[in-house]
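A single protein chain has been omitted from the complex, and every remaining protein chain is retained in its original position.
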Amino acid sequence: MSTSANPPYTMIVGLEVHVQLLTESKMFSWTGTEFGLAPNTLCDPVNLGMPGTLPVMNGKAFNMALKTAIACGCTIPRYTKWDRKNYFYPDLPKKYQISQYDLPFSLGGSLPIPADKEGNGGKTIRLTRIHLEEDTGKMVHTSGQESEVDLNRAGTPLMEIVSEPDIRSAADARLCLEELRLTLRYLGVSDCEMQEGSLRCDANVNLHIDTPAGKVATPIVEIKNLNSFRSVERALLYEADRQYKKWKEDGLTISDAPKETRGWSDPDGITKLQREKETAADYRYFPEPDLLPVVVDEEWVERLRAEIGELPRERRQRFESTFGLSPYDANVLVEQGKDVADYFDAVVALTDQYKMASNWVQQEVLRTANADGISVADFPVKPAMLANLIARVGRGELNNQQGREVLGKLIETGAGADIDQIIEAGGFKMVSDEGPIREAIQAALASNPKAMEDLKTGKKKPDAVKGFLRGQVMKATGGKANPALVGQLMDSILAELEGGA
Amino acid sequence: MQLTNLTATEVVAGISARKFNAEEVAKAFLDRTAKLKNLNIYVHLDDEVVLNQARDVDRRLAAGEAVGPLAGLPVAIKDLLCVQGEPTTCGSKMLANFRPPYNATVIEKLKAAGAVLYGKANMDEFAMGSSTENSCYGPTLNPWDPARIPGGSSGGSAAAVAAMTAPVSLGSDTGGSIRQPAALCGVVGLKPTYGRVSRYGLIAFASSLDQIGPFTWNVPDMALMMEAISGGDPKDATSLPDAVPAYSQEIEKRPERLRIGVVKEFFGEGLDNEVAVAVHNAIEVYRKLGAEIKEVSLPHSKYGIAAYYIVAPAEASSNLARYDGTLFGHRAKDFSPADEAEKDLPALVRMMMATRAEGFGAEVKRRIMLGTYALSAGYADQYYNKALKVRRLIRNDFETAFKDVDFLIGPTTPTPAFKLGEKAANPLAMYLSDIYTITTNLAGIPGLSMPCGLSSEGLPIGMQLVGPAMSETALLQAARLFERETDWHTKRPNI
Partner (left out) sequence: MTTDEVAKVALLARLRLNDQERERYAEQLSLILEFIAQLGELDTEGVEPLAHGVDRTNVFREDKAYPALERELALMNAPKRSAEGFLVPAVLD
């Protein structure tokens, strides 16, 4: 996923992310926040903006937002207040959104994003601010003449996280968003389902183009309708290319044109200019008189900080330093979600075969769980059982192949499986007696003269030939031979043969 | 015995003592209301709904069930307090068909206290006005002189009591909308401390200034009503959780201290001489009662009207934005482009514009325009932010004054009731009739207006007592003290 090799520009991206908070009730009233109910069945007089009704702040929503800000190392001002953002739109019942203007509850902060295999990420994105507001309802565009308004979503607690324009590639934008999602899920403040709209992202993007006359910045474009991680990446790549081509055509720079808003069309794979509003935006912000300011003291911040627990970036670090995992392995275990890392933690609490545990969780456990469409938390083989199995492999009671087969049986049997019985019944016992293995090796050498020939002439690499021969031995022993012993004995037999020749 | 002449305290006591029943009371007031229809006090009144509530009180009394402290007391309601399923229109064509699916908190409290919700009283549209002439239902007439306005915006609520069509009523006060009509109609009106009474279900004009309060004939009735409607409310974040004192018992005590400040600025130019004399006489009454009388100054009060006419319209422009024809209220039938400029606008925008043009009256539009302008980009600092700073200075004035005195005294209004139409063409002149009341809203403190005289034309004159935040008990005690020495509260219009 990259455009032409080394385009002569740098992409400058900042994200504005809206996150619905996982509260039981709305931001300012006593109705639920479930997704996907029949239109207008999750409303109350307050979220409908009916005359005379008043908002009252959901304390849990505020704490969740505060927790997020603390986890991102933001500055928490002592004093914060709510403001009204005035604009007329049918999905905004009061025709003002309760939001935060000049004194948000959180300023600054940052989000370090991990590196991926391709070398993306591995940097820290600064945050500008985080503020709290209420979500709007939805417009359902029905027939030509009319639209239907559904206000179920109106009043859902919404946290807006604004990043600095620190992102330099589409892949980094996706990684940043993924790390944000992971962090918010770790904090338990949002389920961050882009499909359901509980995580929504707008991106501000322009280019810094290198020209002989120096650096030139293109006009800033805000991209909306980014409803999947993939679309974030696609839209940015498209937009960078579009802006570059457009600049080559018209030469317009940031000082020549105002910021424009473009919507991403996923099926078409393009961004489209959104119709300019009939009046220039003038939101006439002023302090919301119905809600009182909030004063956050040190003790409150510390109380929430103590509740935060280990964050993804801290967990990766611990996996590396405590269990000796590579940054890549640590990231795979963490980025898959909290249940995967929890599972791994539970396994390595019971066995010191850390590397093996990492491999097995990443491969057998994750692969099976993904294939069966279940979460790792629901995986039929519990961490204690896997630790037991890994310990046996580690002790040489089973070889790797046998271990995998036993795991297969354990998964098949499901809850209540008896590992001893499965090993016994399946005859899964690794053969570590030298006699039968020597016999099998000699048989393999005898029946594969061509391999012996290759080895002698050096026509093929010795490791490849030996690998082939070890495979023959394993096959002959029904996969039960101790692979380490097979290798060891084969080497000594070959050495004998060589020495004898 | 003429039931409609009774005070609220007498009505409640009579029903409780079975001297008469709630239905008889309701019927008496309904009959009188029917006779005084020409005053245009009520905009919605359903006799059957009223009688059914009264009968229910009688049934519960007969069954020995617990009834509240207001059992059987008819209470007229300003038409901006939401009553579930009943028309609640704010005197506006915009809400002509609006029926809220919920009750205001004060309505819940009245019901819990056993009160009978009487008719919905006329008002200036969305509480914007000082004469009740800005109602889509036409003006209410002053019971003392039907050629005159009753004051506003709670003119219907004040006239309801003055005309004895209800023993008490509820109004709301954003810049004087209870105290000014109380003064002009010769009854007692209290604007409580901001937050003392829940605003939930009060259709907002200016949220940081609005406060609900009662109209009554005297101070004991006021105490009775305040006990019923005050208190913190989980539905109103700006309500105050402080316990509600037993006002009815407290008022018979003498206030702990009686240092009264005479506000210098409230006796300046524009004050009618008869009003000035009446208030000075009242001050003498207090002096005789042993009060320490001091002159005090509120140096920033002269900026009160100017600050108010930025803050209140700014909040109103936002509060009234929801009336745009989308979710509730009026929607224009025809919203085709009215001129060339509108041809470029989407149908949705034209619908909103046409709806608001049809649904709102001139004064509401004027204030929406003023507020929108004051908040708009480039002007917010000059107007809105400046006004908020002046508001702080005004409050500081009061705080300074209350270091030396316990109450402030002055006229409620510059003149007695003026004639219908007299100020209709001059918005600014109308705004100035709230000059003595408006600063207490900006400061969030309580103000009480009570009768203290009659003009040579037989029109009521009111004086205002102002106290620090949450001083209602002392304020009512001071008012009661005056009432016991005088008989102005017993004067009734001759109708």
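As written, the chains take the letters A and B, and residue 1 is the first residue of each chain.
Note that in this section contacts are C-beta pairs under 8 Å (C-beta built on N, C-alpha and C of every residue); 3 or more make two chains touch, one makes a residue touch a chain.
No experiment lies behind these values; they were computed from the predicted model shown.
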Residue of B:Val244, B:Val349, B:Leu454 or B:Ile495 in touch with the missing chain, whole complex considered: B:Val349
Touch as defined at the start, partner being the missing chain; which of A:Val13, A:Ala61, A:Leu111 or A:Leu127 qualifies? A:Ala61
Hey, which of A:Asp150, A:Glu239, A:Glu335 or A:Glu364 is the one touching the hidden chain? A:Asp150
Which is it among B:Tyr42, B:Phe98 or B:Phe402 that touches the chain not included here? B:Phe98
Return the single residue from A:Gly263, A:Pro327 or A:Pro436 that touches the missing chain. A:Gly263
Contact set of chain A toward the excluded chain (per top definition): 23-26, 30-33, 38-45, 48, 50, 56-62, 81, 88-90, 139-151, 263, 274-275, 278-279, 282, 284, 286-287, 289, 291-295
Sites on chain B contacted by the missing partner chain, in the whole complex: 97-101, 194-195, 207-209, 211, 234, 237-238, 240, 300, 303, 305-307, 309-310, 317, 321, 324-331, 335, 338, 341-342, 346-354, 356-357, 360, 365-366, 368-370, 372-373, 376, 383, 385-393, 395, 427-428, 431, 442, 444
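Rule of thumb we're sticking to: only the chains that are shown with their structure count from here on.
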Averaged over CA atoms, how far is the centre of chain A from the centre of chain B? Could you give it in whole Å? 57
Footprint of chain A on chain B - complex, ascending: 80-82, 88, 90, 95, 98, 100-102, 104, 199-204, 206-208, 234-238, 314-315, 317-318, 321-322, 324, 326-328, 344-346, 348-349, 352, 372, 375-377, 380, 384
Complex contacts: residues of chain A adjacent to chain B: 45, 48-57, 84, 86, 88, 90, 93-96, 149, 151, 278, 282, 284-286, 289-292
